[in-house]
Each structure stands twice: as C-alpha cells, then as structure tokens.
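Please see the structure below; I have some questions.
With one protein chain withheld, the remaining protein chains of the complex are depicted in position.
When the chains are written out, they are named A, B and C in that same order, and each has its own residue count from 1.
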Amino acid sequence: MTDVAIVGASGYTGLELIKIVHTHPKFNLTYVANSEGDTTVQELHPSLQNVVDMEVQKADPKEIAKVSQLCFLALPHKTAMGFAKELLALGVKVVDLSADYRLELETYEKHYCPHEDKQNLPNAVYGLPEFYKNDIKKANLVANPGCYPTAALLALLPFVQSIQEDSNIFIDAKSGVSGAGKKLVETTQFVTVNDNIFAYNPMKHRHGPEINEKIQLLENKQFNISFVPQLIPVTRGMMVNVYATLNQEVNVKELLKSHYKNSPFVRIKNKPVDIKSVSGTNFCDIFVEQNGNALFINATIDNLLRGASSQAVVNANLMCGYEEGLGINTLAYVP
Amino acid sequence: MTDVAIVGASGYTGLELIKIVHTHPKFNLTYVANSEGDTTVQELHPSLQNVVDMEVQKADPKEIAKVSQLCFLALPHKTAMGFAKELLALGVKVVDLSADYRLELETYEKHYCPHEDKQNLPNAVYGLPEFYKNDIKKANLVANPGCYPTAALLALLPFVQSIQEDSNIFIDAKSGVSGAGKKLVETTQFVTVNDNIFAYNPMKHRHGPEINEKIQLLENKQFNISFVPQLIPVTRGMMVNVYATLNQEVNVKELLKSHYKNSPFVRIKNKPVDIKSVSGTNFCDIFVEQNGNALFINATIDNLLRGASSQAVVNANLMCGYEEGLGINTLAYVP
Amino acid sequence: MTDVAIVGASGYTGLELIKIVHTHPKFNLTYVANSEGDTTVQELHPSLQNVVDMEVQKADPKEIAKVSQLCFLALPHKTAMGFAKELLALGVKVVDLSADYRLELETYEKHYCPHEDKQNLPNAVYGLPEFYKNDIKKANLVANPGCYPTAALLALLPFVQSIQEDSNIFIDAKSGVSGAGKKLVETTQFVTVNDNIFAYNPMKHRHGPEINEKIQLLENKQFNISFVPQLIPVTRGMMVNVYATLNQEVNVKELLKSHYKNSPFVRIKNKPVDIKSVSGTNFCDIFVEQNGNALFINATIDNLLRGASSQAVVNANLMCGYEEGLGINTLAYVP
Partner (left out) sequence: MTDVAIVGASGYTGLELIKIVHTHPKFNLTYVANSEGDTTVQELHPSLQNVVDMEVQKADPKEIAKVSQLCFLALPHKTAMGFAKELLALGVKVVDLSADYRLELETYEKHYCPHEDKQNLPNAVYGLPEFYKNDIKKANLVANPGCYPTAALLALLPFVQSIQEDSNIFIDAKSGVSGAGKKLVETTQFVTVNDNIFAYNPMKHRHGPEINEKIQLLENKQFNISFVPQLIPVTRGMMVNVYATLNQEVNVKELLKSHYKNSPFVRIKNKPVDIKSVSGTNFCDIFVEQNGNALFINATIDNLLRGASSQAVVNANLMCGYEEGLGINTLAYVP
C-alpha cells in the first residue's frame, strides 16, 4: 500500500482524483487539501455524502510529507511549482496536473510566466504513458499532460513520420465545458453554451506549443500546427480531429493498429469515434481515414480522466511499481 | 462465487447489468442473451470494446440452467414471465426487471394483460430492499420495482401514517429519456426532447397502480394518488416530487431520518436534491419540507441503476447471501 | 406612432424588448439605456450586428421624457421604483418589469424591502391582460407580472371557485435557466445544470405570495399555496403544474375553454403541453385533467416573453390604445 495526498480538492479534477483513489486497491488516501482548508470532502462535493468522509486541510507540504509517499497536485499553474519544489525536497513523489513541468524552460516562460523551480524542471517526465512509460517508472516528478495535448498527441504521433514536412497540420478540437474549470465566467454559463458551439483563442491557445514541442522531442519533426479549440454543450469528454497531408502511400489503419498494439488504454475503432464511449474511462479511442494524401485522425477522451485525473493515477501506478491499469475504470458512463 | 446469466442484453438496463456484474467480486457472468443471439456484447455495446468480450446467445432457459444459478431478466413484460416460469422450474433463481411479478394478479391483469404464470406470482417478492429485505433473502423470484415506484415509494412510505386519509396525494415525476428505452419513437428524438419538457399519460400511467398497491400492502392505507410522469432533456436520472397533506403535527425531517437510519442506500439531504448527485449510483437521495400541513418530499434516483439494474443486483446479493452493497457503485458521475 | 424608451438593456429581458420594439409597427425606439451607458446595442448583444444600431445611454429620466411617451423598465427591484417615480412625474407612461409595483404595500415590504414610491403604488395596475385589460388601458403605470405568477395564475384562476377552501394547492414549476438572469452564479453554470434538475427555495420563493395575493384580490379566496420552483436544462420556457382538490363535480375542460374563449394569447390544448410550442411566442398553453376530485393543470409559457417582455409590450399596446396583439410574435421557435 502507498499513502497518497491530494492537493487541490475543490475542482473537478480534484474530485475525480478523490473518487479514483478512494476505490484504488493499493492507494490509501491520507490527506486532502485545498487553498483554504477548514472544510470536509462532503461539503466540497455533496455527492460524496455517506461515501468519503475526510477533513480538507489547508495545504502544507510538511504535513503531507509526514503522511504520504506520493502527492497529486491539482492546482493552477504557478501555484503548483511552489508545492512541488517543497514536496520533492521532502522526499515525496509528485504527479503535477498543472502546466508547470510540461514544457521546456524556454517554451514555458514564453507562454506562461517565469519558472520558479528550474532545479526540478529538467527531471520532470512528461506523463503520457504510451510514449514515456519507462521514464515514468523511474520518475519522482511527473508532469501530467493537458487534455488537448493528450488526445492530439495520441492521435498524431503514430503518423508524424508519414506527414509532409512543409505542410500544415490542423487540429480541430472540441471540449466539454468541465474542461474550463469551475471559475464563474460568461462562457461557461448554461445559457451561453446550450444549443451553441464556438471557438476560443483559435490558432493561439497555449496547448498548441505543448503539442508542437512533444512532437519535436519525440519524433524530431517540426510542423506548422494550427490548433482550434472549441466549446460544445457537453459536460465532459473531448474530441480532437487532426487534418494533415501524407508524404507517402501508407496503410493508415494498419499503421495505427501496430503502433498501439500493446497499449491497453488506446482503442482503435473501425467507425468514427464518439465521446460517450470513453466518458468515465481512461481510454483514448482513435479512428483514422484518408482521402488521397489527405489524412483525418479522429480521437476522443474523457477530458477529466484521460485528460487529467485517471492519467495521473496511471502515472502514479507506474511510479510506485504497480500495474498501470490498477484501479482505473474501463466502463464508460454510456448511456 | 455465483454464476449468473443476463437475458435481455440489448437494452440500457441490460448494458448496466453487464457492467455491474463484470466488476462484481462474487458474481461470475457465464451467459448473455437477447432475443436474436448470434452477436457479441461488443457489437451490441461498442463502449465495451477491450473490456467485456462475450458471445450473445439466443435466450434458452435450458442452456441458462446448465451454467447459472441466478438469472436477470431485462425483458419486456409478458416475454419475461415465459422465461421466469421455465427458469424457476429448472431451479434457477430469477430477478425479473419487468412488470410481470410486481403486482397482485388482479391489478396486473387490469393494467397489463392476462397473467401466464399464476403459479409463481404469489411467491414473487417485491424487490424494494428497504421494505422487503428479509423476504428477498429467502426468495427464488424477485420482482424488481419500476423506476417511478422505487423513488415514489421510498419518498412516500415513511409519511403514510401522517397523511390525511381522505386527501389527495400528487406525484410529479420527471424522468431522463433513457427511461423510455431504445425503441425509436418521436417522443425520444433529440429534437423533440432538447429544450423541452412535457408530461405523458398524466393521471393514467401504469406505475400509478403499482405505487398505490404497495402502500396498501405495506401500510394498509388507501389514497387517491395522482401520478404525472414527465420527460426532461436528461439522459439518466429521475426526480420525484410528492405533494400531500399532513394529518398531524410531526417533525418531518426527523421522521425521515429515523426511518432510514439503517438504510445504506438512502441519503437524507438538508437541501433540495438533484439528479447528478445520484446518477451512476444506487442511492436514493431524499429531502423533505413542509408548509403548514402541506408536505413536499423531493427524491432522486438513477433510473437505470436504482430504478432498475443496480437495485436488481442488490436483490441478487441478498438472494445469494452476500452483503447487500457488494459490487454496487456509490460514486456519482458528477460532474 | 409612439416613441418609447427601454431602460435595462443589458439583460435577457432588455434584449427581448429591443427585438420586439424594433419590429413593432407603432412603437419607435428612441432611447436605450443601462446603468453605465457609453456602449452600443451591438456591443451588448452581438447578435444584433447589422440589425439594430443604437447608442446605449446611462439612464436619465429627464432625457427619457424628452424623447419618449412610454418607458419599459427592465431593472432589478428597488432600482426600478426610483426611475418609475421620476418618469411618472415627468408624464412618461411606465411598464415596469420588476417586482416593485406588483404587490400590495404590506406584502411587498415583507418579502422585498421598504417601498420608496408609496404615492404611485396604489395606482399601479397588475399587467395580466386576461384579467385586468380595462384597467391596463387606462393606466400610466403597469406592473408586469413575474414569470411564475403569469403561468400559475393563468392556470389556476379559472378553477379557484371550484377548489376546496381548506385544501392545499401545490404548484410544481420548472423554469429554463434564462429566468435566473445573467448574474454569474454556480447554479446557472452549464456543468451544474446540464443533465440535472433541482428545486430552489421550495415552499419559500417570493413568487408564492404574488400568486396568493392576486387570487385573493381577484377571486376573494385564500388557500395554502405551496410553490416549488425548479431549474431544468433548458434555456427558455417554463412549465407550471398546479395540483388541487375540487369541491364539486365540474367539467374542467369546458370550464377552462369557456374562461378563455376571448383570450387570443391563451391556447387550450387537448394533450399535455410542452415548452417548445410556446417558446418564442406570447402564448400560454394550458391542459387540464382530473382524477376523481384531484385536479391537474398543466401550463407553459416562454419565461422571457409571456413571462416578461412580450407581455410588457402587450400591456404597452393596451396603454397606448393599440390592438393588444400588435407586433407580438405568434410563431414558436419549433423545432
């Protein structure tokens, strides 16, 4: 058994972490915190009444180190690195769900803010298990990928070597509203979203550079990637459509299958994917089709699970020597 | 371990049964059937790809008896009693999710059709565990309650002795669309339901008599109950509001709490209930308020789980000597 | 032609007023204001680009009086009465969409705040045209009813003399989210409302006393009315179900028909009503059913139109001597 802590319990990803850890056969939840403390898990999340009964502390790294070997950080960027730094110094393994350790220093500081933990940043492992499993197993600090990059990279990486170097790659992505978090803004109001769809920060969203950087690091290729995120009237789930131009004749369906033949949480589909078949699970479903040299890759994930909390627990499993799928739900909420 | 069969695998409740039994620690799924057979669980329910891999048979009681000790019937009424009769004769315990064994003979034949298994009908136990637990433990045939009656009875029964005898009881109920099943009809089309709400069969729905009969059997009281079911633009979940007139001064909140103090799957709430806190679970959440002698009881359940499949598995647990909550999900899908 | 002003242009009801007045054959929109001014109608409501091009002023009664004969106030309560008082003194007719002039002094001060325009309050006419048409025609100040009371009173008033005096009346009401206005609160977030339904302030909402008072004033009857408002995942539209106990044998369908035989904006339906058939219109659709002495009345309106802005324009039509339906949309948004 491993004793674990969750910091950032108030948000959607915090709730999902609590739910997964609560039923996990090897993780023992010993500490839950948010920024104010002085409350309980049930007051934050009334749906947990009669199920999980714990006090919520004001987050304190020293207290965490006393009772946990691993800590999940579900905090805003910038806040997260302050905690991670201290926790690592105290010997606590960290899975960070923020952007703070996802990017190379230069990319991070260009798109976010000055980095305040340059010491640990080079040792952080990008927590996409399909591509970094061995590094994750040895890591003390894992940077859990963003939801859009998780789906986009799982869709795109198998095809990178088959795409024309000088061509444009377009990523048309649609996210459920929970991806925007709990902050009260007009764009997440029911009346704004219901019966609607709209793009936000098209061609300019910060997840674009994250996708770009990983493709370069993993495949040594550079593309002009255009990323268009959109909000759809759906609570959870995300669909990412990738459009690109092939540089060669290739059986795209076979290429995809062979790439993920040993990946338990990627499912290759014969028909276009949908959100409901993955909502509630850690699966990424992928479908691919071509039209001449035009390539269409169609991927779905649960933005709060595979795009955040269940992927974080898979990473924690690997960091603690457990089987990667331990305690991870595979049954979608369908219908 | 108990070997179990599921007949009626194509519908929503069939899918939920498969999901619960698949992860249940003591039930071993040995047989899955629908009316045609010759398919697989994954073809019927693509979300189960890579998770549950079983052939789906054309339902045959003799085959079921060879491989199972208990069978769930998720079939239309009338079809169900044909199977139940044969299975019981072959020594297989049955949890029937149809209406066939829920009612006294006379009530059944008035609202449904002639009954074709009058031999077993008197021995069927009504599967509402909060009120029939001991009988269920000894039963070979359990009639799983309808979704509306489950919520309405759990809301109403604690108060029956405190309600004016000659007064009207009104039940205003709202169901998610999955409650209508998979049949293609105009009322369950997206365009019909989205941004809409409407009643159907108000004051005349067949779940009205089921509620009435159980109140009389359990509490020996008879009321003029008016039942108004409505469809709301929600996939799963159900809210039942009961309006009645009290016959005495009574602390309704205390009465409710004391009534369910030993019921793990009923949660008493201090605020009005909502659907999302129970969707995905077997909980019935109940809130109560009064205004003079006017009584308002406000209850929610997941119509496919507490209103069908998870309640069926709770019944099966009791019939097989297991703890009632074994393998039953308590974590809501929230957000 | 009548020159009119709209004060409170930022909200949903302000937008609906602008849209109706813009296409109205006899109203000429001369002045639009909100609390800050210094913007345009298109900046507040981008959907009006290329359609309505007007500056939005900081509201000033003297300026209004210079350019308008009638003013719509779509303001919060308390703010509204300050403007109404000044406008009336300057000879401008007022249709007030707030609660400020809807109630008798005592009822108002009990449920809202001290009243600051006791001089005009007794002269305000309650703007429910089916019951106060002649008074509205002569009024300088009309208090536009709330959305819940509009639907509840239209449903209930025809039956008041047929309901048992000492019995409870229950009003189970469901509103689309736009009824809660544009204020950013957790209960109107998409994630909170989608796939959900919940009651708020059950038995205690301030629209309860408004319904009670009008029944007493119009029909000289007093009941214990219990009002339970609920939010449903719908943008606009409202359904109100009234449950009561009859005091006599009466043909409820005929009673309803005869009551509204001269009311162009009330439609009696042979089937349960739905929201989509009235959304976009000023209609109130009503269906009635009985079960012994139990009475069920089922009514729908568009909460922003019949429950606010189009009813306000009907009132303005009557106050200005025009035909009541002039410029009022009768075509629902269906599908």
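Some points to look at:
The rule we apply is simple: a contact is a pair of C-beta atoms (placed from the backbone, for glycine too) under 8 Å apart; a residue touches a chain by one contact, two chains touch by 3 or more.
Quick caveat: nothing in here was measured; it's all calculated off a predicted structure.
Considering A:7, A:97 or A:275, the position touching the chain not shown turns out to be A:275 (whole complex). Only one of the listed residues, C:102, C:174, C:206 or C:267, touches the absent chain: C:267. By the touch criterion stated above, the residues of chain A touching the omitted chain are 167-168, 170, 172, 174, 176, 191, 195-200, 202-203, 224, 226, 228, 230, 232-237, 239, 241, 243, 245, 272-276, 279, 289-294, 296, 298, 335. In the full complex, chain B contacts the hidden chain through residues 12, 177-178, 182, 184-186, 188-195, 233-235.
Take chain C: the residues that touch the chain left off the picture are 12, 15, 19, 22-23, 45-51, 178, 194-195, 235-236, 264, 267, 269, 271, 276-278, 280, 283, 304, 330-335.
Rule of thumb we're sticking to: only the chains that are shown with their structure count from here on.
Across the structure, the highest number of inter-chain C-beta contacts is found for B-C.
Chain B and chain C have CA centres that are 40 Å apart.
Residues of chain A found to touch two or more other chains are 12, 178, 194-195, 235.
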